[in-house]
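Only one structure is covered here, and it is reproduced in the block below.
Missing here: one protein chain of the complex. Every other protein chain is in place.
Now for chain A:
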Amino acid sequence: MSLVNLAHVCSHLQNASRARLGLTSIPVSKLHVALMLGLQKEGFLSSVALGGPSPPKPFLLQDSIADPTPKHKISDEPWRVFPEPDEVDEKALLESWAKATNSPIPTPTKATTTRSMEESYEESVPENPARRRLWLGLKYWNNEPVLSKMKLVSKPTRRIWLNSDDIGAIVRGRDAGYVKGISKPGECLFVTTDRGILEARECAEKRIGGMMLVRVV
């Protein structure tokens, strides 16, 4: 568990947020993955994906690769731009239309897209673990980054472990064991425990102690 690398990750995420990047990557380690999943759960990150040196394909492009829809088709049938209604509904609609106009039931053209992420796209993760990267989607709201500050609480040379009582005090906004309380709105503190990396509030709820990792605002 290298806190040096974690410190690099903290600075990198702050820099990336300030530069208003949409997607960034960090080196992969078990600690990083667990912490980033925690951040995603708290809503700081939009996506966490394992990948290679090049970024994973954006979600929106994946469909078009799996099922390229010719452009002229959209110009002919512009309603294809909108999501298709359920097949059953469409059938019932066509029947009712035929009844009303006394015309034969028109055969509906098969829907062109069926969105299914698992079928349409597979990200290739390099065999060599050293070449793997963890790709993170950053979030912005009202022209401000959602993740603006991320700082280590334990340092590589001075790790801080706290028991559940101290974590409870910190969650309530009081200082405990050389750690400042959670006082800013929306502040999160991540703690590594024997049950994985948890947010400090979860730890207080479950009465678990652990090592302080990072403070995120």
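Here are some notes:
What we mean here is this: a contact is a pair of C-beta atoms (placed from the backbone, for glycine too) under 8 Å apart; a residue touches a chain by one contact, two chains touch by 3 or more; residues count from 1.
Everything below uses one rule, namely that contacts and distances are computed from a predicted model.
The unshown chain of the complex is recorded in UniProt as "Small ribosomal subunit protein uS5m", chosen from "SAGA-associated factor 11", "Translin", "Anaphase-promoting complex subunit 2" or "Small ribosomal subunit protein uS5m".
Interface note for the absent chain: among A:Gly43, A:Pro126, A:Pro156 or A:Gly196, the touching residue is A:Gly43.
Residue A:Ser183 is the one among A:Asn15, A:Ser96 or A:Ser183 that touches the chain not shown. Among A:Leu6, A:Val28, A:Ala49 or A:Val146, only A:Val146 touches the chain that is left out of the view. The omitted chain makes contact with chain A at the following residues, 42-44, 139, 141-142, 144, 146, 183-187.
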